[in-house]
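Following this message is one structure expressed as C-alpha cells.
Only one protein chain is missing from this complex, and each of the others stays in its spot.
Up next, subunit A:
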Amino acid sequence: MTGHDDLPGPVPTGAAPTVRQPAGEPPSRTARPAPESSRATRPVPEVPRVTRLVLGAADTAARAVAAACTGIPGHRPVLDTALLPNAALGLALEAQRRSLAAAAAAYDRTAPLLGRAARALLPSGWPDAAARRAAHWSERGRAERRRAREEAAPAVHALLRSVASAVVEQMDLDAVADRVDVNRIARRVDADDVLTRVDLVAYTEQVLDALDIGRIVRDTGGSITAETLDAVREQHVRADRLVQRITARVLRRNGTEPRGAAAPAPRPAAERAPAHAAPDAPARPASPAPQQPAPDAPQRSAPDAPPRPAPVVPPSRPLPEAP
C-alpha cells in the first residue's frame, strides 16, 4: 500500500539486538556493525518498531476515547495513572526485547553451521533451484500485492472521502477561518503574477458591453440637458415675477402676480383635435379660461353667468388693461 515493498529493506532501529563479532576474530571493546553480507542475510528485527507503532496507535485511540468520554458522568481517566497496566506493558516489552536479542544471538551462531551443513548435505543444484523458485514466487507475490492495491484504491479513496466529509461536517469552519491569518496569506500572493495571467482588456470590454456605456451616456446627456434647460426656464420665470412685482409696486397695484392666464395650456389644435378632424379645424380650447371675457374684447358672456369649473391651470379673471 505504501510502496515499501519496492524499496530496499528497512534499516534496523530501536531495540535491535547487539551485533556480535563473528567467531574467530579478536573481540573488541566496542561493538562494530556487522558487514553488509551478514546484514543482508540476517533477519531484520522490525518487530520492536512494529510493536511501537501498534502501541502508539492503540494509546492514541484510547486517549481519544477517554477525551470523548470526559463529559460522561462517572468517567474517570486511568490511562496515565494505572499502575498494573503500565507495569504489564513494560514487562511485555522487556520480554520481547530479550527474546529478540536471544534469537539474534542464536541466529548469528547457528547460521554459519547451518549453511555449511546444508551445502554438505544438499545436492549442489538445490540451493540455486530453491533461490530461483523463491524469486519466482516473490515476483508473483509482488504482482499480486500491486494488483490488490490497485483494486482496493477506489474503495479506500471512497472511504477516505466519506470520512473526510464526516469530519468536515463536524468541524466549525467559521472557527477555523477565524484562526486563519488572511493577511499572511495575502502577503504570500504575487498580485503581479496573477494580473499578468488575467486578460484585463478582454474583461474590461465584456464589462463595457454589458453596461452599454453608450446608452448610459446618451440618457445621462439628454437628462442633464433637459434639467439644465428647465433650470434656465425657472430662473427666467423668477425674473419675470420679479419684474412683475416691481412694475406692480410702481403702478401701485394690489396684486403682484400676473393676471389673465389668457392662454392656458396652449397646445396646438392638431394635438387636441380628434383623429377624424381636419388639422386646421378649430378645436375647443383645453381650458375654459379662454372663454372668460378678454379685457380688450367686447363682453360676450352674461354678467350673471354661472362660474365655470376650475381649469387645470389656475386661472384668474382678466382685468382691463392698465393704462
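Here, a residue touches a chain if its C-beta (ideal position, glycine included) is under 8 Å from a C-beta of that chain, and two chains touch if they have at least 3 such contacts; residues count from 1.
By definition in this document, contacts and distances are computed from a predicted model.
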item	value
Chain left out of the displayed complex - its UniProt protein name, from "Rod shape-determining protein MreD", "Carbohydrate ABC transporter permease", "Sorbitol-binding protein /mannitol-binding protein" or "RDD domain-containing protein"	"RDD domain-containing protein"
Subunit A residues touching the omitted chain (full complex)	212, 215-216, 219-220, 222-224, 226-227, 229-230, 232-234, 236-241, 243-244, 246-247, 251, 258-271, 282-283, 285-287, 289-290, 294-297, 312-314, 318-322
